[in-house]
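A single protein chain has been omitted from the complex, and every remaining protein chain is retained in its original position.
Presenting chain A:
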Amino acid sequence: MAMTIHVDIVSAEGAIHSGMATMVYATAEMGEVGIAPRHTAFISRLRPGDIRVENQHGEQEHFYVSGGMLEVQPHVVTVLADTAIRAHDLDEAAAMEAKRRAEEALAGHAAEFEYAKAQAELAEAVAQLRAIEKLRKLKAG
């Protein structure tokens, strides 16, 4: 039987692939890499591209990842795939956007947190819930 290596491809939103392979190809930060079983421990960032997994029967499976991390240990390959396209500028833009949204939504509101007011209103909400609970018990009993 051919030597095999376990391959896990996972993203934050779920597992994509898990199985055995005789060879794995990926687009690493500094060029394409091919990983055979018993490859030395290796870790790299991935560029957007194809991941090819070749199994014992010589079949190839393709997975597209938009980036992520590749971790290799002698018997396991783990691909931590990104689900989003990542780049420094894009992240920066997303952060600016999140800030802008907050500013827009909260225009004219006080920056000081009004503790007393919040507490009073929450207490009221909780009291309401409790009253409902009590009423229900009373009815049931």
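We adopt the following convention: a residue touches a chain if its C-beta (ideal position, glycine included) is under 8 Å from a C-beta of that chain, and two chains touch if they have at least 3 such contacts; residues count from 1.
We take it that contacts and distances are computed from a predicted model.
Selecting from "Phosphonate C-P lyase system protein PhnK", "Efem/EfeO family lipoprotein", "Cobalamin-binding protein" or "ATP synthase gamma chain", the unshown chain of this assembly corresponds to "ATP synthase gamma chain" (UniProt protein name).
Not every partner is drawn; the one left out touches chain A at residues 8, 10-15, 28-30, 40-45, 68-69, 71-72, 78, 80, 82-84, 86, 91-99, 101-102, 105-106, 109-115, 117-119, 121-122, 125-126, 129, 136, 139.
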